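Heads up, the thing below is written out as structure tokens.
With one protein chain removed, the remaining protein chains of the complex are shown where they sit.
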């Protein structure tokens, strides 16, 4: 017990010092590497004699803002369904996403958009950084309640790098299409988090099950998250696609897919519920699976019917996952998936990747016409057949699963020693500072 | 009592089977009829050698997203003011709207946009489908707490068809202008729901009055709905208007009208309140009447002063309606208008239709110039005088009231036998599955 006050002090300083260190490091890297791109720079833009209407800002900023709402409002409130972790969910979402936006601007910039030694930023880099933050938050959902803010920041530090590399391998090296990120965001984020959660598994968390309940009001707050995710998902999937028909079609497909996953979720939830009752957890989550499942194929000529069919399948599978698979995952595989990311992001993400394989394989020159160049440029250029494109898509899924699993495992091994304290006592939840201390968190750590 | 378990089982299957049936039917109809339009289809868009900036997506998608927020966040949370029906309001809003989007794409497509046997979809059909969902949710507000999800889905099935026909008669056959839907959405949705509520009237609901109370937190949730409706209403009314000045002017008029209805609501609410106290129900609802009242005339040269005057009138009438007319409606006419849709959508909708008559009748070639062609094409083409346009507008209101009343009555007669069970016991509201079972709902039915 000697040295305990000293250890408490060092734990106390953990989060502040880590924040300052990370912020200092990104600021220096920004100073050295990051520059306005030609649409954001006063001299470059005006020099080019452009029409303002051609500035990418006007094509992508409304979509960006919707994505931004999803990342901060959507994910934040969706995870607030646990009555004891409302503040933690919202606060740590805020912290993690803010850091991920900076760090991922650098990582993605180094990998994708270096020009003469500089990273050029603008609305597209903003969208890409938000996408990476989305993946980090999905993983956060899988370890919610297991670890504190400093550990989460370190998770974001690692995951952002792996996210960037995986994305680079898929999009740039393999020529895989994945505009809305069924693979790069949802599959990657889910399995990274689930493997991490598995490695951090501790049986005594079982005892804190009573902390994981939701209450009436926390469920209503969670619905804020659900609904904002649902309505803006068409913008999410379409934000980085080619302009014109590409963005238009992706938004439309996502919109239809979500309506069908909602109907599928209600049908299945009532079917498997006790006394035919609908389960709020299904509604809050599985209804969104329609957005995940068309993350890859939404940009393609999926057809409106295809969007409905895919969405319905995703809503169904996701609901069944909550009912039957989550308990098995915990009992057999020792993965505590509190937020059900396997059901919302994992399985629908994999399904979405497979749907992309299918739709790419079925693509014809007739169906895409001149537009083939923007959806499958390598096929249009004659460098690939559609069958080859489909195989590349499938290979992209395996690459993603590999990166996510190895990355999550690596993270777990690194932080396991720091996340093994017993549970602190849990005061009643009526006041913010008295929110249930996070189970397993070193007791001197900063918590919300 | 024999056969009771069997009946319970059949009730249990009611919602799942209905969802699956409806989803299956729309999916088949989508496969046969629904196709991407020329701005959404890769081959058609690229073939046309268009500039991306001309894609309708960039003119209408931001408005669409605001409308989407209103339908799902706005209506959903606005109805969450009842402490016992928070989940039902949000959950059933979600289910009904998701179904209505699909079904109305088909109905409106058959009536408005068939091309060589196919329905062509894009951002405009998305906006139109959301408008229909809005009308369905207005009607839902009138029967909130009276019926369960399966009955509500059947209501949406019928109402969407009648909505589409009424809209077709007004816009296509009569050449009536109604961009923001004072008639087609608000008047139609309100009176359809109120007549339905009248037919479903049961005196024993009186006894459940205590379930209809709001509490502090549920009122704050309702304010989320109110404020999002308020801020995005300019986008709602302007979403389907002609581009350029039409969209710009409609948004501006709606913005002014809402500020005035807010001031009118606060003035009247304090005036008629006990001890001069403001009533949250008035603020939550009547402040929005300014959006409804310029749903028809907002597109016209209403002038900024006209927008203020109309908004103020609507806020005033709506507040007085809550105070004096709602009790009469229930006592004398046996219409239980829990959410006050008559005050927010009914009366302001009719006022809005009459305002459209007035402003159309006062239109001059001088005031509209070349723009007359886009606002009143038949007048510009010399096929009608402004007086004739005004009479057509007025006739459109009567058509709408007729369709709404007959449709609501028809729906009530069809479902009345299924909605006459006594109230189930009401457990305390602290947990989701224990939310007050909906009064009058068959006790084996799925409820949130």
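Read from first to last, the chains carry the letters A and B; within each, the first residue is number 1.
The criterion applied here is as follows: contacts are C-beta pairs under 8 Å (C-beta built on N, C-alpha and C of every residue); 3 or more make two chains touch, one makes a residue touch a chain.
Values in this document were obtained by computation on a predicted structure and should not be read as measured data.
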Worksheet, complete the sentence: Touching the hidden chain, out of B:111, B:165, B:252 or B:358, is B:252
Practice prompt. Touching the absent chain in the whole complex: find that residue among B:85, B:232, B:322 or B:415.
Written response: B:232
Discussion item. With the missing chain put back, one of B:78, B:162 or B:260 would touch it. Which one?
Written reply: B:260
Response to the item:
Per the whole complex, from A:55, A:388 or A:405 the residue touching the absent chain is A:55
Fill in: Interface with the undisplayed chain - residues on chain B
53-54, 58-59, 62, 66, 214-217, 219-220, 223-224, 227-228, 230-232, 235, 243-249, 251-252, 255-256, 258-260, 262-264, 266-268, 270-271, 273-280, 283, 287, 301, 303-305, 308-309, 312, 366-375
Worksheet entry | Residue numbers in chain A that touch the chain omitted from display | 11-13, 15-17, 19-20, 22-23, 26-27, 30-31, 34-36, 39-47, 50, 52-53, 55-58, 61-62, 65, 68-69, 72-73, 76, 80, 86-87, 90-91, 94-95, 98-99, 101-102, 121-123, 126, 149, 217, 221, 224, 429-433, 435, 444-448
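Definition applied: only the chains that are shown with their structure count from here on.
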Worksheet item: Can you give the whole-Å distance between the Cα centres of chain A and chain B?
Response: 34
